[in-house]
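Note that this complex is displayed minus one protein chain, with the remaining chains in position.
== subunit A ==
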Amino acid sequence: MASRFQHSNRAGWLMAGPAAALIGLFIIVPFALAIVFSFTNQRLISPNPAEFIGLDNYRQLLGVATLTLAPETDAAGAPVVENGEVQYPALRGYTRNNPDYPGLRGMREWFSFDWGDNRTFVLARDVVFMTAIVNTFIFVLVVAPVQGGLALGLALLINQKLRGINVFRAIYFMPVVVSIVVVSLLWRFIYDGNSGLLNNLLGFLSFGFIPPVDWLGNPSTALGAIIAMSIWQAVGFHMVIWLSGLQTISPTLYEAAALEGASKWQTFRHVTWPGLRNTAVLVLIVITMQAFALFAQIDVTTRGGPLDSTQTIVFQAVQRGYGKQDISGGSAISVILFVIVLAISLTQRWLTREKR
């Protein structure tokens, strides 16, 4: 690249220096510090110097174990059944100071499943963090394909030659320039359990048949409600990226397809989609990275609740690192998040690599 230009170390470093120094100090150093802190017990304000504690933070966050228990039996050896439920020995007998199970100390039940007559309990040292990881993955796995797909649909719709199409493009893009914080507050009103617009609309459409739901206050709907709202806000962003991808496809390809009598679907399948390959990779990676960073929506609407149904990785990192001033715990969560994001974007790149 550009080797034909003159050599000047002084000018080069002087001009690139400020940016390099700022990025070094405010991105690379904190990134390195996150890794270092995650192996210590660093706190924001503490009278004692931080100590190296190895993998303890990670063990605390990610510690998972299983415990398979046989049902409690009565004197005759038959399982005890109370209120139609088979009874199992209390877990706290294993997780509290049981010398036979030192690894389970301090763990709590995450979930359990039945395995033959026995029941297997999956225990986690930090159940809330496990829930946060699962919720974040659900969010990403729903948002990435749905938002990417809807954005492509909108882009195809907007790519038509129609009078006034630019007005529609402008409107679809509008939520992108509105802060997600503002959007979250507006949607709180839409989702409200009493006078929410969504309940009123559903009640009207169903002639009062659908009862009102407290969308953000109900553990089974809260995450879905946040997903819908997040897609609403960001879909216009990716519509525009798809649109610029669509416009790089040569019109002669479409003319050729029309000459050969290709149907709309065939044209999309064999002309449009192959031309959008690179755009698709980019859209997918950008949405995934943005989705993993889910924080503001949660902070403004549910704050992780109800019943931890909307806990997310970043919300947990902030709650610990900032709320509880536990810099090392928050840093360990940050490192875990980074490893996940890196692994996924590398996988996506590898899966969608140019095949030669």
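In this section, a residue touches a chain if its C-beta (ideal position, glycine included) is under 8 Å from a C-beta of that chain, and two chains touch if they have at least 3 such contacts; residues count from 1.
The rule we apply is simple: contacts and distances are computed from a predicted model.
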Quiz item: One chain is missing here; what is its name in UniProt, given the choices "Pyruvate dehydrogenase E1 component subunit alpha", "Carbohydrate ABC transporter permease", "Sulfate/thiosulfate import ATP-binding protein CysA" or "Cytochrome c oxidase cbb3-type subunit 3"?
Solution: "Carbohydrate ABC transporter permease"
Practice problem: Please pick, from A:A124, A:V271 or A:A317, the residue that touches the omitted chain in the full complex. | Solution: A:A317
Quiz item: Given the contact definition stated above, which residue among A:V182, A:L205, A:A258 or A:L307 touches the chain not shown here?
Solution: A:V182
Exercise. Using the touch definition up top, pick the residue from A:F26, A:F111 or A:W273 that touches the left-out chain.
Key: A:F26
Self-check item: Interface residues of subunit A (partner: the chain not displayed)
Solution: 1-9, 11-16, 18-20, 22-23, 26-31, 33-34, 37, 42, 44, 154, 157, 160, 162, 165-166, 168-183, 185-187, 189-190, 195-197, 200, 232, 236-237, 240-241, 243-245, 278-279, 281-283, 285-286, 289, 292-293, 295-296, 299-300, 314, 317-318, 321-322, 327, 330-331, 333-335, 337-338, 341-342, 345
